[in-house]
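Missing here: one protein chain of the complex. Every other protein chain is in place.
Order of writing sets the labels: A and B. Residues in every chain begin at 1.
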Amino acid sequence: MGKRRVPDVDLLDLIDAVQSVADGMLFGTTYALLGIGFTLVFGVMHKINLSYAAASIGAAYASLLILAGVKAPAPVVFLMAAVAGGVIGAVVYLVAFKFIPLANPLATLMSTVGLLLLIDEIIVHATAGVPLNYPALFSDVLIRMGPFSLRGDLMFVFLLGCLCMAGLLYLLYRTRLGLATRAVSQQPVAAQLCGIGITNVNVQTFVITGVVGGIAGAMTGAAIGMLSPLLSLPLTVKGLIVTVIGGLGSIPGAIVAGLLVGGLENAFQFLRGVSERDLYIMLLLFAFLVFRPGGIFATAPGRE
Amino acid sequence: MDFYLGLIQIIGVHTLIGLSAYCVLLTGQVSLAQAGFFAIGAYVAGMLTVLWSWPLIPALAMAALAGGVVACAVGFPALRVKGLMLVVATLAFGEAVRLFFFNFTYQMARGEIRIGPHGGEGFKQIRYFPENGWTTFDVVIFIWVVVVLVMAALWWMDRSRTGAVLRAVGEDELAAQSIGINITAVKVSAMTIGGVIAGLGGGIFAHYTTHIEHVQFGVVLATFAIAYPILGGLSNVFGTLIAVIFIQGFLIEGLRFMGDWRNLLFGGLILLAMNVRPRGLLDAGTTLALKRLIDRARSGVARMKERTSA
Partner (left out) sequence: MLSRYAALAASVAAIATFALATPASAQERTVKITGFGAKSGVVRVFGINSEAALKAAAEEINKAGGVTLGDGSKAKFVIEFLDDRCNAEEGISVVRRIASSDAFVAVGPTCSNVAESLFGILQKKVGDASDTGLQFPIIADVAAKGGLAKISEWAFRNVPSEFEMYKSLFAWLKTQHPTLKTIYGGVEKDFAHSNATYNVMKDQAGLNGFQVLGTAEWLLNDTTFSTQVRDMKRAGADIVAISAHPFTTCGVLKEMERQGVKPKLLIGLTSSSSIETLQGCAKQAEGIIIPTSFAPVTSEAKKAADDVAKFGGSADLHSAAAYEIMFILKDVIEQQKIMGKADTVAADRVKMREGLAALKETKGLLGKVGRTADREAIKPFLYVHAKDGSWQVLFKPAS
């Protein structure tokens, strides 16, 4: 029951369509959260870190494994995921970026690919590839508005996303660390001349993006209800899509793009069924990149 | 023996897909679409030999042509963007191709069974090799003749002005443009050549696995395609070959004795390799050192000949 022909549309179908898109947009908040981290990594720090989504899911797994015997409440698990994310972020920097000269972006691309494979395998070895249950907040809350209903847990994720966005924007534009980060990513030599310790700043920024990633991983696990190693590759692809549509480096763009991608996914699925859904997303993305490469909220073009 | 021959087959085909990404990487662009062109080559060659009983070489030629045509068509819009945008654009295109084949069904009745691509189930029974009496050794020779020809063509191109132009665009687009190089033409040409090679590789792939399906042509294959040239080094074609031997021969088959640890080491060793040799296993420095070694050996042999003849 996937394809609809337009002449057959009636009120019920219309309501279903709107509900579908709304559901999709709400689920897109998880993409938005992941996109915020991605856009920070790619857009602000100008580093291609393909292991980011895997590290985020890895942080969520870590939170489960650390709290293995303990029956901890959901917020504690999420906090643990954030902490684990930060630690993993620092490790990612040390292992995949620190020792590779800046002039070799291809090498860091490949090193993060190696890290992605490694993290995936660690997860598979630790869990035998079996999906694990993930706790959620407000999972049984359903907000009803007339014939429509909205998932409470996803609204919480949306709020969390907005909080993260506000926090990160404050961090980037109102603190010394943010200033240092932007300086290091734009002009590393000049930044060093100004006395900014590159390694320190880089570690700190990776830790922060790692924390955001950990939260994103936890929220994704909570929204689905389970974690599985199946998630890392599709989330990497979705994260890249959201980053690019939202505009590299634009944090509000990442949120809007996340919601957009989520909503469009469901819209295409409603109209053409699941087999063709992703095909249209990919074609749309391709067209978007070609005609509007700057993204929705294109930031000022710098030197690529 | 059969095992080593099979492994050499795999190394050959993977070298082809690696070389297809190498061409595009020379111009400084990272393309994750090579798996898509590979898929197109696989389905085209498979359909030609199975459904319409074409002989192998014309089928492969068509596969290469199809790969090249699609690459050219994609290249024009895609290469207007750079860097991460191009990575995502080519990834999106590659995925679109895979999803197309996920939905693609074209079957013909052959007796009581139906043959041909069947959507999600894939395209099975592409048995040209066993049905026409090709032994494993025959297939190895065939694949490697193709690979050697492609490598020779690329090597020659590298030594000629074309190679210099490609690398110039790769090094500094602004400088290249200012001396009158048409960047778009160069990048699209590189993409097209890459598409031809990938289509060829895909056509051979379909025949030695006898069954192809959309899952095989996803992000993982696209990533392997760029991994080979990056890991191997972009200074010459042998880097890609060495990287394929390293990954397929050593990491996948050689480390089998480590059992479960093999998969963990796979990612770990790639990570290590990039840290230790960021310009690739066979980077410019190593190539130069090797050249000097070969020259010294040659002059040493020449001197010895002089002494013995004198």
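What we mean here is this: a residue touches a chain if its C-beta (ideal position, glycine included) is under 8 Å from a C-beta of that chain, and two chains touch if they have at least 3 such contacts.
Please read these numbers as outputs of a predicted model, since none were measured by experiment.
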{"item": "Chains on display which the left-out chain touches in the complete complex", "value": "A, B"}
{"item": "Sole contact to the chain not displayed, among B:L7, B:L51, B:A73 or B:A153", "value": "B:L7"}
{"item": "Contacting the left-out chain in the complete assembly, out of A:A103, A:A128 or A:M145", "value": "A:A128"}
{"item": "Residue ranges of chain A at the interface with the undisplayed chain", "value": "1-2, 12, 16, 19-20, 23-24, 27, 120-121, 124-125, 128-133, 139-140, 142, 151, 220, 223-226, 228-231, 233-234, 266, 269-270, 273-275, 278"}
{"item": "Chain B, residues in touch with the chain not shown (by the definition above)", "value": "1-7, 10, 102, 120-122, 124-127, 129-131, 133-136, 208-211, 213-216, 252-253, 256, 259-260, 262-263"}
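As a convention for this text, only the chains that are shown with their structure count from here on.
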{"item": "For chain A paired with chain B, centre-to-centre distance based on mean C-alpha positions, whole Å", "value": "31"}
{"item": "Footprint of chain A on chain B - complex, ascending", "value": "25, 30, 77-78, 80-85, 87-89, 91-93, 95-96, 99-100, 102-103, 119-120, 219-220, 223, 226-227, 230-231, 234, 260, 263-264, 266-275, 278-279"}
{"item": "Chain A - residues contacting chain B, complex", "value": "42, 48, 95-96, 99-101, 104, 106-111, 113-122, 124-125, 233, 236-237, 240-241, 243-244, 248, 275-276, 278-279, 282-283, 285-286, 289-290, 293, 304"}
